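Down below is the structure, laid out as structure tokens.
The complex appears here minus one protein chain, its other protein chains still in place.
Naming follows writing order (A and B), and every chain is counted from residue 1.
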Amino acid sequence: MTPRRRLQLAGVTFLALAAAAVAGPALYGVDPNALDFARAGAPPGALHPLGTDESGRDVLARLLVGARISLATGAAAMLLAVSFGTAVGAVAGLARPRLDAVLMRLTDAVLAIPTIFVVITVITFLGPSVTTLVVAIGATSWMGLARLVRGELLALRHQDFVEAAVALGDPPIPRFLRHLLPHLWPTILVNATLGMGSALLTESALSFLGLGVQPPAASWGNMLSGAQSALFTAPWLAIFPGLMILAAVVTINVLGDALRDTLHPGE
Amino acid sequence: MTMRVPTLPHGAWRRALSGALALSGILALAIVVACGGESVPHSATGKAGNGGTLRIPLINDPILDPVIAPDIGSVMVNKVLFPGLVRPDEQLRPTPDLAESWSTSADGLRITFKLRPGVKWHDGAPFSAHDVKFTFDQIIDLASGSRLRSDFAAISGVDVDDSLTVTFRLRTPFAPFLTLLGYNAGILPKHLLQGAPLTAATDFNRKHPVGTGPFMVQTVVPGTSLTLVRNPYYYGTPPRLDRIVFKVVPDLNAQVAQLRAGELDLITIEPANLASVQGAPGIEVLQVPVVQHYYVALNTTRGRFHPAEVRRALGMAINREAIIKGVLRDYADLPRGTIPVALRDYFADSIAPTPYAPDSALAMLARAGWRRGADGALRDAHGSTFDIELLVDKGNPTREQSALAVQQDLAKIGIHVSIRTMEFAALVRDRILPGNFDATLIWWTTPPDPDQYAFYHSGQDNNNVKWSNPRADSLLSLGRITLDSTQRRAIYHAFQRVEMEDPPVLVLFYPREIQAVTARLEGFPSLGIRDALRHSERFALRAK
Partner (left out) sequence: MAAFLLRRLGHAMLVLLVVCTVTFAIVHAAPGGPSLLADPKLSVAERAAIAERLGVDRPIPEQYARWLTRLARGDLGNSFLYETNTASTIAQRLPNTLLLAGTALLITIVVAIPLAAWCAERPGGWLDRIAGALAMGAISIPVFWLGIVCILVFAVRLGILPAGGAVGAEGGASLADRARHLVLPSLVLAAAGTAELLRYTRASARQQYARPFVRAARAKGVGERAVRWRHAMRNALIPAVTVIGLQLPRLVGGAAITETVFSWPGMGRLGIEAALARDYPLVMGITLVVSAGVLLASLLVDVAYLALDPRIRPDQS
């Protein structure tokens, strides 16, 4: 498959996921929170296409509502992390050594706090709302990109074309945008795609610790986490949210790869 | 412009190689250090009986001192290591353990215990009445870090009459006294602990506890396990098992997996885990009623929960049978008042349970001024809606699902319930203790005695719902000082009737403890695991 073809395919899949998240609940029309103990743990069938969970709630309805929360959380956290990370990395990589040192020490400091404790305490402090999750995940996942961007800029700035641009007297910001940013795109894109995927995964890991999106609201993460106890008896409870996470993360990653190959056909 | 073709200098490879070597060195060191469990040498470990090792999970490292232990895991281990003066039998009645017999003075203010002669501590030192006095002096001392003080607040002093006779002086007659002695009050060795705060005795609490129980600590590997072996000095029937190993397995689903993989022998589970152990080869599922009641606490300082008729109506709008069947998978009993069915001697089964009757509930609410508007919402005369914020601690599927069921049932009569899940500590400290809540779904685990003075007598510290009923107050006060069991039963039956008329809380169910055990387990009494561990010398494992 050509990169363009893969880009189209992944783009269409991603749009389909997003559309399911936006329009799915209304189209499907089943209440994702309605309890029905008489039909708890029903396998997939005519009445419930993907079965019901341990409280008799419809799994498909919860998956669709969960798609909204999970994708929105992942995308928002990723955007936050990527924009902040790129900005910090770019300033550090291009600025004078003193500012660079300050920014890198800041990055080190945030990196040095064990993320999981920060996230746990921040979430327990502010309550596990979607906004808190986005901020907590975003604020603890920008450092990697910042260091990568800075590292690449340091490597690039002795390349001849950069030295040439400096010699020609280009001011820093246009110089960054015109000559350097294009070289950073692969890193940023790979990081952004991985970042969105890992934000989805972080939410599910937090659900495992009881700190993700809180029941009764549905997210793929808390559905997956809640399904652990029924692995032997009701595997569909685990399989469907697991597949959704897998599908979403894979799609986003393929999208990133394809974008990169399309933007940099020579590599 | 010339193209630079960088090559790798030899030095870089050398450095990379030495980095790899350093990494391997750290790993090797870590293996060596991590391997060294802290083995505690002990003298003889007794002759092998019919043997075997029973493995039970804990969620973290226990504190091996019954007086200061704050968590359930520690309590379980301490029940094996530190016997009390009495222990509960299968009817939860106190029977002799370290005490052989006892007598109560006519006024009920002095209880004298004759101790069993010839008992030795795990280190071989003799056990005596001085150890009993030392233990209770610590228990009632506010500064000792004691977690048992409120159980024994009635004690005014302990006297050693002779080395095997000890007398407790009480401020008032105190009916639950014997039951509480058999609950958490394990006896500590004075010769090892005197002179320093209990909480400072780290070596004792963590590695080298010394009790009088049928098993004693052999090895402690922090974060991993605690190995108990037979106590050669044990005073009772010789233990049948060779060892009891308490393994640290923090996650319940991991415990279930380890049970199925044959790495654990006895776990307690939630209804949600039932499906994964039922029908598994070599595993049996047991159930025991335990002394707990799960309930929705309504903050009675909030006007909308008055008069009592409103609380009764809310109770009738909740379909308890559906919750017990759907959420608890029938592993619970239908409640009456706050005294659970496990307290066979005191539970009033002549009382009819609150019926599920949403229509009657609406009629009663209408009498109290709450009527349904055109939108179906319940409103008072000023048009305000009946809204409740229901707090539930997070991470427990049984309580979360019960909260959802309550929300759905109350929505049917026009009451809007919003559920808020919080961490348990935050729920208690920030909401319940300051009285800053409408409703919370919570539970009490109590000693096997009907005394609920601390929870439901007006003005008491643990009466978080601020319920106040003069008749209940006098019954609760009378019940704890009445020693005659027939009179006591009548008092608590009357208390339960009061509760049906004026519910202090909406009791949802009395859960049963679900025990998933290896089918090889024998001699395990039909008791909740904590009380059962008071009889660990009877446990045995059939040969494979």
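FYI, a residue touches a chain if its C-beta (ideal position, glycine included) is under 8 Å from a C-beta of that chain, and two chains touch if they have at least 3 such contacts.
Since the structure is predicted, the reported quantities are computational estimates derived from the model, not experimental observations.
Colleague: Counting contacts across the entire complex, name the shown chains the missing chain touches.
Modeller: A, B
Colleague: From the list B:212, B:231, B:253 or B:299, which touches the chain that is not on show?
Modeller: B:253
Colleague: Per the definition of touch given earlier, which of B:51, B:70, B:355 or B:369 contacts the omitted chain?
Modeller: Going through B:51, B:70, B:355 or B:369 one by one, B:70 is the residue touching the chain not shown.
Colleague: Pick from B:93, B:149, B:325 or B:416: which residue touches the chain that isn't shown?
Modeller: For the chain that is not drawn, the touching residue is B:149.
Colleague: Touching the hidden chain in the complete assembly: which of B:205, B:268, B:482 or B:515 does that?
Modeller: That would be B:205, which touches the missing chain.
Colleague: In the complete assembly, which of A:64, A:135, A:224 or A:258 touches the absent chain?
Modeller: Reading the full complex, the residue touching the unseen chain is A:224.
Colleague: Please output the residues of chain A touching the missing chain, sorted low to high.
Modeller: 97, 100-101, 104-105, 108-109, 111-118, 120-122, 124-125, 143-144, 147-148, 151-152, 154-155, 158, 186-187, 190, 194, 197-198, 201, 204-205, 208-209, 221, 224-225, 228, 231, 238, 242, 245-246, 249-250, 253-254, 260, 266-267
Colleague: Which parts of chain B face the unshown chain closely enough to count as touching?
Modeller: 3-9, 11-12, 15-16, 19, 23-24, 26-27, 29-31, 33-35, 37, 53, 55, 60-61, 63, 68, 70, 142-143, 145, 147, 149-150, 199, 202, 205-206, 219, 221-225, 227, 243, 245, 247-251, 253-254, 257-258, 260-263, 423-430, 432-433, 442, 444, 454, 461-462, 464
To be clear about the criterion, only the chains that are shown with their structure count from here on.
Colleague: Report the residues of chain B in contact with chain A in the complex, numbered from low to high.
Modeller: Touch residues, chain B against chain A: 1, 252-253, 256, 270, 272-273, 275-276, 322, 325-327, 394-395, 397, 400-401, 404-405, 408, 419, 421-423, 426.
Colleague: In their shared complex, at which residues does chain A touch chain B?
Modeller: That would be residues 33-35, 37-38, 40-41, 54-56, 124, 127-128, 160, 210, 214-216, 226, 228-234 of chain A.
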